[in-house]
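Complex shown without one protein chain; remaining protein chains in place.
Going by the order they are written in, the chains are A, B and C; count residues from 1 in each one.
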Amino acid sequence: MFFASDNAGPAHPQVMQALMDANQGYAMPYGSDPIMNDVRARLREIFEAPEAAVYLVATGTAANSLALATLGQPWQTVFCSPVAHIHEDECNAPEFYSGGAKLTLVGDSDKITAEALRGAILAEETRGVHGPQRGPVSITNVTERGRVYTCAEIAALSAIAKEHGLPVHLDGARFANALVALGCTAAEMTWKAGVDAVSFGGTKNGLPGVEAVIFFDPAKAWEFELRRKRGAHLFSKHRYLSAQMLAFLTDNLWLHSAKRANANAARLTDGLKAMPTASFLHEPQANMVFANLPRASHKRLHEAGAAYYIWSGSLEGDDPSEPLAARLVCDWSIGHDQIDQFLKIAAG
Amino acid sequence: MFFASDNAGPAHPQVMQALMDANQGYAMPYGSDPIMNDVRARLREIFEAPEAAVYLVATGTAANSLALATLGQPWQTVFCSPVAHIHEDECNAPEFYSGGAKLTLVGDSDKITAEALRGAILAEETRGVHGPQRGPVSITNVTERGRVYTCAEIAALSAIAKEHGLPVHLDGARFANALVALGCTAAEMTWKAGVDAVSFGGTKNGLPGVEAVIFFDPAKAWEFELRRKRGAHLFSKHRYLSAQMLAFLTDNLWLHSAKRANANAARLTDGLKAMPTASFLHEPQANMVFANLPRASHKRLHEAGAAYYIWSGSLEGDDPSEPLAARLVCDWSIGHDQIDQFLKIAAG
Amino acid sequence: MFFASDNAGPAHPQVMQALMDANQGYAMPYGSDPIMNDVRARLREIFEAPEAAVYLVATGTAANSLALATLGQPWQTVFCSPVAHIHEDECNAPEFYSGGAKLTLVGDSDKITAEALRGAILAEETRGVHGPQRGPVSITNVTERGRVYTCAEIAALSAIAKEHGLPVHLDGARFANALVALGCTAAEMTWKAGVDAVSFGGTKNGLPGVEAVIFFDPAKAWEFELRRKRGAHLFSKHRYLSAQMLAFLTDNLWLHSAKRANANAARLTDGLKAMPTASFLHEPQANMVFANLPRASHKRLHEAGAAYYIWSGSLEGDDPSEPLAARLVCDWSIGHDQIDQFLKIAAG
Partner (left out) sequence: MFFASDNAGPAHPQVMQALMDANQGYAMPYGSDPIMNDVRARLREIFEAPEAAVYLVATGTAANSLALATLGQPWQTVFCSPVAHIHEDECNAPEFYSGGAKLTLVGDSDKITAEALRGAILAEETRGVHGPQRGPVSITNVTERGRVYTCAEIAALSAIAKEHGLPVHLDGARFANALVALGCTAAEMTWKAGVDAVSFGGTKNGLPGVEAVIFFDPAKAWEFELRRKRGAHLFSKHRYLSAQMLAFLTDNLWLHSAKRANANAARLTDGLKAMPTASFLHEPQANMVFANLPRASHKRLHEAGAAYYIWSGSLEGDDPSEPLAARLVCDWSIGHDQIDQFLKIAAG
């Protein structure tokens, strides 16, 4: 019953097999392996972006930080949600990679609204050389709270950014989960909605550790390559990154895995909806469920070994009926039996 | 006939099998996987350093840059060879990670001599706040030119560093190749010789991509962890790094692989010594051979598809007997047949 | 009628005379001038801190950024008010000098409350290596909105910082204005209240351009010197900084000037209080007045050439009685005639 994160489950067997298959003979290092050619071609095809610059790195933080550093300048501020991974969970990596840029927290929610973004951008307008300059807008889909921006919502935020000449970055650590939730194309969720660069996640969706960074305008491709090398994120034995990503993209494994993860979360959601004592922080949309359960349920689950984060409140407390929020993340690999067992124990 | 680098051959099958074996069920992320406990214990045992802080990263540049940034300060200068990987091949990653430290190039050779080091350190002595401050000494074993520092040589350099209170870093991208060439212990080549931190290489010795960073004094362990995270080098699915390293250390695979690589280079060396037209830039000591061959030999080898770097001179030229230097790197996987074929073609 | 800032008026004649007097013969450069010895001794005396490390720089941003970089680490976050100069008016200098630290905005006011600080610190507590680490607390006295922290308020904030082992920085760009408003000693407002380092302002209080940085614990003095040099803030002809500061400290010129400035603001405040159409954003406490005046008053003042910032709202608008906020800053040099003329025109 592991619902703590989607970064702790096993990689998909097809991906592991691809790693084994790639382990034959010699391959040119540093991204010149032939598999990378296929990865690049396949991602350009998926994104309907034949000119896009496509790179692989091994962590989501690297993808985000390198993308943002390439899009912005050290004297700028990046507009993001106060719960954005780049703000809360990267130990100042974006500040480090950018050379000291600032992050401006927009609104008070995981989903940035057009109004809040406009307000935040305008608030940086009047201080000339004194204040930070306006920089990239970074949005996360699926958000860190499990919600999904529609393509129209992304387009609305991009439009505001563009009014001010600001580039747009999409943190897609759970890109595929968002895509299958929306039922749109990768192009529709990105460049057709005004996104300039994407961190295209693989690690949370069944890969051992690979993310792609995609720039739809290749003008800064060489700069990105230099930043990646200087950041120590260029792998010599790059084929082991390429092989993961190619297997991910082959036969739509990435979409199938995301569908399974989302379906697992939906099953969990349905079960919780049937529990009168459970409620939701908001309606789950992808593979994360934020739900309130009574303390007694939590205690039973913990005794049974269920792993997940208690999002607010504490197990310690007297009132067994007091609701405590849980973050429950489903990856592609969680079995129905685990979900059902969780629900059964939660219901008591 | 691939002698271009030891970063292009396949990973060892036992390592790949370990990756497959590790791909079961859930594992705590970010270095809290149980395999990492075994890696830590095993490396402490190998290094006879029960208190050592042990971390994994995925690239040698990350290992070096993070280790040096942790040992030094932005206003210092790192003493290294002019052909050090940290100077020539990391696109300013050490400067980036350190926040703007300088590198002082010591002497004019791959091997730093005690005299040159002393001179370089003393030359930084008289400028108060104006010049860069003296910082870590970084040495590479096996050097970038295939030579090996003896433990006594390392100890002599460390002694000079310690006279001035400077920490010592060992870039051990080819640590095992040096160790088996010397026939000493890991402790003797490192902390017993005054080394404070090691980049312990795996990638060039049969791993898909893992290096360990080891600090013998754990005082800066937490700082290193923060630097690693901030540098985006902390893997969520860390078990796939741990599994590589544990397989590497199990049953001395790391030493066996290095012995094979060195033996391959010795076979190549012996064959070249039998060629009257061949000569050596210096006596090969580990898994790299720097040898002069006549242009005609190079032409035949290139036509036959041999892959390696021409280190000086150019294939283009009229004189078929003119000697051109080659860098020939042997990894564990190169077959005797390839070596013998290379020698046969070279001899003509 | 110049109320735009206290950085635009003339320097005090005694300071200018001291510059002339210092311009004799040779003086050792880079802070080794004899005048600096006197400055150091005098500041240690004023602060009752015989061990304090004392340095001069030429801009307030340099003082703040260098002090914070010395107190903190790149992977930390600095706790400050959302209107702090370090956040709003230094174009990411603190982020640059710290090597990429973050700023956490505490509360929604110019004055940080103990409750807000505690909450902000606790909110950074649970993410291990993932979130930014807690770093220095920076408070500004006089605040950017003209209010004054009492010594007890500073002590309360420091106590919370110390509970968590965090150093405390005081941005004292208007240090003297706060001190004379409080009627306490420099020691009481700083180290006796738990402050570790001070940016001691001179520029806004009658100097051409000098600020002192004072560390009460000299342990990091050498690090500061290196950071200052590396930041290009060590003056070769340092005597021209020393001379300004020594004149400032001689015969309590710094306190007299601040008293004059505060008295000027009090005169302005009293005059505005007599205007039924005027109101205050909060009670003025030092040399800055934030007051609402009807649009008609603003229009008359602008036509008469009064210089100040309209803090909210716009001169353009139909309703002559609509209140618009003004920021009115008084320096030591503003004449009573200007204040009275301003009041007369404002009253109409």
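Convention: a residue touches a chain if its C-beta (ideal position, glycine included) is under 8 Å from a C-beta of that chain, and two chains touch if they have at least 3 such contacts.
Note that the structure is a prediction, hence the values are computed from the model and not measured.
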| request: Specify the residue from the set B:N92, B:T185 or B:Q338 that touches the hidden chain. | output: B:N92
| query | Looking at the whole complex, which of C:P82, C:G107 or C:G209 touches the chain that is not displayed? | reply | C:G209
| task | Over the whole complex, note the residues of chain A touching the chain we left out. | result | 30, 73-75, 99-100, 129-130, 133, 225-227, 229-230, 234
| What chain C residues would touch the chain not displayed? | 2, 5, 7-11, 13, 16, 19-20, 23-29, 57-62, 65-66, 90-93, 96-97, 203-204, 208-209, 226, 229-237, 240, 307
| For chain B, which residues touch the unseen chain? | 74-77, 88-92, 95-96, 98-103, 105, 127, 129-133
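We adopt the following convention: only the chains that are shown with their structure count from here on.
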| field | Remotest chain, chain A as reference, centres from CA atoms | value | C
| query | From the C-alpha centre of chain A to that of chain B, how far is it in Å? | reply | 34
| message | Need the CA-centroid distance for the pair chain B / chain C, whole Å please. | response | 51
| note | Separation of the C-alpha centres, chain A versus chain C, in whole Å, is 42
| task | Please set out, as single numbers or ranges, the residues of chain C touching at least two other chains. | result | 74-75, 99-100, 129-130, 133
